[in-house]
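First, the structure itself, so that you have it in front of you.
Excerpt of the complex: some chains, original placement.
Here the chain labels run A, B, C and D in written order, and each chain numbers its own residues starting at 1.
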Amino acid sequence: MEWNVYLSGEIHTDWREKIIAGCEEHNLPINFSSAVTNHEASDAAGDVLGKDENNFWRDHKSAKVNAIRIKTLLENSDLAVVRFGDKYKQWNAAFDAGFCAALGTPYITLHDEDIIHPLKEVDAAAMAWAQTPEQVVEVLKYTIAQK
Amino acid sequence: MEWNVYLSGEIHTDWREKIIAGCEEHNLPINFSSAVTNHEASDAAGDVLGKDENNFWRDHKSAKVNAIRIKTLLENSDLAVVRFGDKYKQWNAAFDAGFCAALGTPYITLHDEDIIHPLKEVDAAAMAWAQTPEQVVEVLKYTIAQK
Amino acid sequence: MEWNVYLSGEIHTDWREKIIAGCEEHNLPINFSSAVTNHEASDAAGDVLGKDENNFWRDHKSAKVNAIRIKTLLENSDLAVVRFGDKYKQWNAAFDAGFCAALGTPYITLHDEDIIHPLKEVDAAAMAWAQTPEQVVEVLKYTIAQK
Amino acid sequence: MEWNVYLSGEIHTDWREKIIAGCEEHNLPINFSSAVTNHEASDAAGDVLGKDENNFWRDHKSAKVNAIRIKTLLENSDLAVVRFGDKYKQWNAAFDAGFCAALGTPYITLHDEDIIHPLKEVDAAAMAWAQTPEQVVEVLKYTIAQK
């Protein structure tokens, strides 16, 4: 079985690369996917359909184009990793976690100890809480390759 | 038909009371529900099962007890209103929105204009964005009572 | 058992009133529901949230507010009647029929003989095709009250 | 991941060919599918089972044979593009859009500006509105291939 693993959340550090590289080292049969992580491209996703002056509608149009990708990949995933960093609101990451919870798709959260309290509802529906990408790799290795 | 409307999010202002009072004025047949909004009671929800020293597990236990209520009420709702204020992380509100999106439960967001951008994914899956409780009341009145 | 019957489509003739009156005559236990049939109110459904200059977004906002009602009532229905008249595009009626088909909700179409051909896909997924409101009443009476 | 994209609606212009060619240029991994677009063959789909004199039943039989294909391909699709031209009733396209909406399958509408108003319910449930096949290609390219 090939596993589909979706990587959701923070786009300002290299946690995705670390997890992917770590899993490749162990030759784990995983297809990783993600939203578009290029911030500017993501914000402009809907501009090709006619750019709106109004901020709300420009964001709306782009967010819906992005949602085609996110929703489809997330629904096709066996597992998600949801990362919360120390900056920005990151409501989209919590939204993805809620989406997974309703679908019954297991997810692992990845965040530091100092945001345990505001993330308690998100962690309560998670299958695991990791603090480092290396821990995520270990969990994936165990899940997929342990006899 | 009686409508079940779930009120999710911010617990530090009186937006819930305003929406409920506004709907009562119009005699709308709505059962409102909500998570426990008493912050201290909510954080201590799991303590009756044995209080943990460890912060993560204390939060975990309480969040799961709260989730029995939230999940059940949300799944029974016809509509949710999800409120984002100007303080705190409010990841639980975004989590509820993602949960609704996956279930196909329509929801209305309630937030100020200055957080349009970080909420764009949450708004993209919403049926409406309101800026005041009065607007939410108007939308509910139209939805439920307009001929 | 009380039946929930949704009446979808044309708003320019009195077919809804005829069906409702006919069923009342037979004391059939039916809760009828419908989208807002006041054309102007329907087009302005979203204006309370801030009126847009742009036609597309004004329509979009109103259509989504209307969809809260339509989707909820349609999902709660045991049966729908979908009416096509001889004017306008009436794509919303065909949309509702497709929605019912995917949900497995039975529906009856109500239309004249001269539009059989363009409605063939819609009729193919219907449980019955009626040409008059009186026929719909007869089918409802049989379905609900026949021993 | 290979994407399954269903092309629904108008059969009198070459919008399907343009989208397919545009995606091939970018080597996008897409399997396109569609209803039978040969109008005469489609109308005669059921004749092999015994041709009916009665117009309604001839259409009914053919529409059901076509529905085997449409329903199966649509349910297997990750995304649909629904095209409305300037002629004919095109209720089948709106029916497909409603079917997608109920299944939670994202779809993009493709139509001119002058039919925004009658399509507002169909657009309200869509993830994007495009006016040209080239825009659809751009959205597909972004969705599938953007990093």
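The rule is short, and it goes like this: a residue touches a chain if its C-beta (ideal position, glycine included) is under 8 Å from a C-beta of that chain, and two chains touch if they have at least 3 such contacts.
Note that the structure is predicted; figures quoted are calculated from it, not measured.
Undergrad: Of the identical chains, 4 are shown; go ahead and state how many the full complex includes.
TA: 8
Everything below uses one rule, namely that only the chains that are shown with their structure count from here on.
Undergrad: Report the inter-chain centroid distance for chain A and chain D in whole angstrom, where each centroid is the mean of the CA atoms.
TA: 31
Undergrad: Taking the mean of the CA coordinates per chain, how far is chain C from chain D in Å?
TA: Once rounded, the distance between the two centres reads 23 Å.
Undergrad: Find every residue in chain D that makes contact with two or more other chains and list them.
TA: Residues 129 of chain D touch two or more partner chains.
Undergrad: In graph terms, nodes being chains and edges touches, is this line, ring, star, complete or other?
TA: other
Undergrad: Which of the chains are touching one another, listed as pairs?
TA: So the chains that touch one another pair up as A-B, A-C, A-D, B-C, C-D.
Undergrad: Which residues of chain C touch chain D in the complex?
TA: 55-56, 59-60, 62-64, 66-67, 70, 84, 88-103, 113, 115-125, 129
Undergrad: If you look only at chain C, which of its residues touch chain B in the complex?
TA: 31, 33, 36-38, 41, 45-46, 48-50, 61, 64-65, 67-69, 71-73, 76
Undergrad: Can you list the residues on chain C that touch chain A in the complex?
TA: Listed in rising order, the residues of chain C that touch chain A are 52, 54, 57.
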